[in-house]
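Only one protein chain is missing from this complex, and each of the others stays in its spot.
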Amino acid sequence: MNGIARARKRLCLEWTAVALGATALCLSVLSFAVPAARSVSAAFAAPAGTIAPVGDSVGNSVGNSVGDSAAMLLRILASLKFTVSQALLSSALAVAIGLPAGFFVARREFPGRRALLAASGVPLCVPPMIVTLAFVLFYGRQGTLNSFLMGAFGLKNPPITFLYSFAGIVIAHGFYNFPVVLRTVSQVWERLPREEEEAATLLGAGPFRVFRTVTLPRLSGAILSSAVLVFLYCFFSFIIVMTFGGIGGTSLEVELYRAARSSLDFRMAGAIAIAETVPALLIVVLYSRLGRRLSADTEGTRPPRPRLAPHGFTERLALAGYLAFILAFFAGPLLSILVRSFVVPSGAFTSIRGHSLGLGQWMLLLSRSNFAPAVVNTVRVAVPVALISTLAAVAYALAEDAFRDAFPRERSPLALRVAPLAPLAVSSVALGFGWGLLAPRGNAFFLVLAQSAMAWPFAWTQVRSSLDRIPQSVRDAASLASSSRLDAAFRVRLPLASRGIVSAAAFSFAISAGDASLPLVLSMGKFENLPLLLFRLAGSYRFSEACACTVVLALICGVVFFAMDSGGKAEGEHV
Amino acid sequence: MSEYLTVEGLAKRWPMQSVEISFSLAEGGTLALLGPSGCGKSSVLRMIAGLLSPDAGRITLAGEDITRLPPARRRVGMVFQDHALFDHLTVEDNVGYGLVSQGMRRGEARERAAEWLERFGLGGFSKRRPLTLSGGERQRVALARTLAVSPRLVLFDEPLSALDAELRRRMQDELRAHQRSLGYTAIYVTHDVAEAEILADSVLRMA
Partner (left out) sequence: MKARFLRAALIVCFAVVLFGGCAGRESGDDAKALTIYAYDSFVADWGPAPELAKRFEAKTGYRATFVSCGDAAQVLSRATLERARPEGDVLVGIDNNLIAAARAAGVLTPYKPKEAERVVAEEIRLADDWLLTPYDYGYFAIVFDSASKIMPPASLEDLTKPEYAKKLILMDPRTSTPGTGFLAWTVAIYGKDYRSYWQRLKGSILTMAPGWDSGYGLFTSGEAPLVISYTTSPAYHLENEKTDRYKALIFPEGHIAQAEGMGLVKGARHAKAAKAFIDFMLTDEAQSVLPLTQWMYPVSETVTLPDSFSAAPMPTNALTVDSGEVSAAIEPAMSVLAK
């Protein structure tokens, strides 16, 4: 085969890949846009056959006074304030915990470093109901911490009671989400060029000043992007808010859930979906405007700086202290789930520490005829979701680059920048509501699409930040030396962004593996995956088994993340 | 006599500044664009390479109007200040990259790459990774990569500013010697007057 034919063949393959990516992207976007539009449109045109609301809807109801409706509206507005403030504080906490973690993971070698990094994917796949159980088992009035303190100091009443309050929500959110910050920040931190910091040190700045004036600005892009993800998660958080939130409080998500699923007031549901989505979209838009400016600073595909063992006594102490802190307050709740899974029912006992432990519930779970199929189903769906989401994310990122190359002077239109994050601004309850209204005959194909729609924004953030780290000069060199811009993308840019691409796949996998709501909403007859099995176990008294199920799920995701982290040792390592 | 490279009225405007330039160069000739940083000389190079689109002007190379051609089709090579090697490829694959783009079999491209590396005193570096090389070695690999595809014009964007003084002096002589022996047409961008005079026959000062 001569040269030209070879080059042409390569180009052909590349265009096929582009076509695949574009298909994946279209499918993902449609799988979001259609149900989202449907759920929002319910506010304006109730679907045929809507049940006349038996309860309250603003303005017309049976047996409900106008006063009550107005009171409810006021409560909803108050709850918006509550929701936003809780989300803001939770994000701040997650960043506060995640930054030091990011530092240690990026720059220091210590035992358990890889485990910590792998564990950072776990919260994505643990259902919120288990998260609340985990925090209660650990921090609750009869939880591990209180039992320990009461036993150690002989107290009568549990000393730690913050859990069922605003503080409890913020702490649960912050601890649950800090791994997102950890992962994003450490990936950037380990590649920051050291020259600037060294220059600042030589100019007489102390370590804190160096951090504040040199390092922090360069990390701000990563910090901001992870903070936005955490914010959106907390904004739509529903189970944690309700369980810990103080009695009678309401959030938009709760009201949406109610309208869409129990009072079946579809017009109200549509209205709330809009009310929820608008602030979230504003956040996304705000982030898009700030984000571009900040991420411009993070170029450089230098290899990760060599990780040193912690030097000096203070640093060692700080690291040990911090690890202990993480172990106690993040791993603690998760480990409580592990322990709970071993609790075997027996006769009378006084506290969970007195429970007998055994493998009984594990054996029961593993021997269930539907356990193995559930595991298989989980993976069988999560792998295509990872594939489609990653393809969509890569396709979109490349399209953005092509746009920027074609119109270098213009900033890309806001719509283009907001589009990949838009799915995050719509709650899963709202999307589920939309899917329910469309009521397709549930089957695995729709499930894969629906989950890809949910997961591809995360995938995109990973791919985008990896691609952005490629220096302009390398992009230019590739443009000059390749047979076309597309060729340059496939042979240089994508391989250099491989870390981000693999990360995107892992995140998408975890998100799919942890989703129980879509299979239900799509009313898939015979389908059962691990989170669904978990949900069913918990709903029928079988909590220890539910915990065991969670552990299995967390292990699967942990393995995926671990494999991914080990796979790309240094960015740019050729496969 | 029509020149090998003519640049007529090549212009670019930004909010805070603008640049406009015209010059011509004979085949095998060398030109240095000299000026303080920020005066737009790198942008001129990038416009010639096709990485930046000009607001006005025309570029003709070897009789062909390349003003509207995409960079891949101009047969113009560029050596960057930070070398811009592809970290995910070995040295030989870096050097052979352009050849593979043109459709050469990878094996053959690697053989040609080895020849070029030999010529630059880097024989035996084939399987090394760019990240393990020193500044001077990277510089030479970048040059080999650029020259391997026989470009009609080679652009150098501050190629030596990342090197230490001693290496820099040596590389200046080397570059000059290479250019003389291989005979390629070159434009160098630099802010150092002495360097400009060593590397190039003519110097164009930019404000």
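First chain written, first letter: the chains are A and B, and each begins at residue 1.
One rule holds in what follows: contacts are C-beta pairs under 8 Å (C-beta built on N, C-alpha and C of every residue); 3 or more make two chains touch, one makes a residue touch a chain.
Please read these numbers as outputs of a predicted model, since none were measured by experiment.
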item	value
Partner chains on view for the chain not depicted	A
Chain not shown: contacting residue from A:Ala17, A:Ala397 or A:Ala425	A:Ala17
Per the touch definition above, residue among A:Ser85, A:Thr213 or A:Asn370 touching the missing chain	A:Asn370
Contact residue for the chain not shown (choose from A:Ala489, A:Val521, A:Val551 or A:Met564)	A:Val521
Where the unshown chain meets chain A, residue by residue	13, 16-17, 20, 47-52, 54-56, 61-64, 68, 71-72, 75, 129, 132-133, 136-137, 140-143, 164, 238-239, 242-244, 247-250, 254-255, 257-258, 261-264, 340, 345-352, 368-370, 381, 383-384, 387, 391, 436-437, 439, 441-445, 447-448, 520-521, 523-528, 535-536, 538-543, 546
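Basically, only the chains that are shown with their structure count from here on.
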item	value
Geometric centre distance via CA averages, chain B-chain A, whole Å	45
Contact set on chain B toward chain A in their complex	46, 49-53, 70-72, 76-78, 80-90, 97-98, 101-105, 131, 142, 145-146, 149
Chain B contact footprint on chain A (complex, rising order)	2-8, 301-303, 408, 471, 473-474, 476-485, 487-488, 491-492, 495-496, 498, 570-574
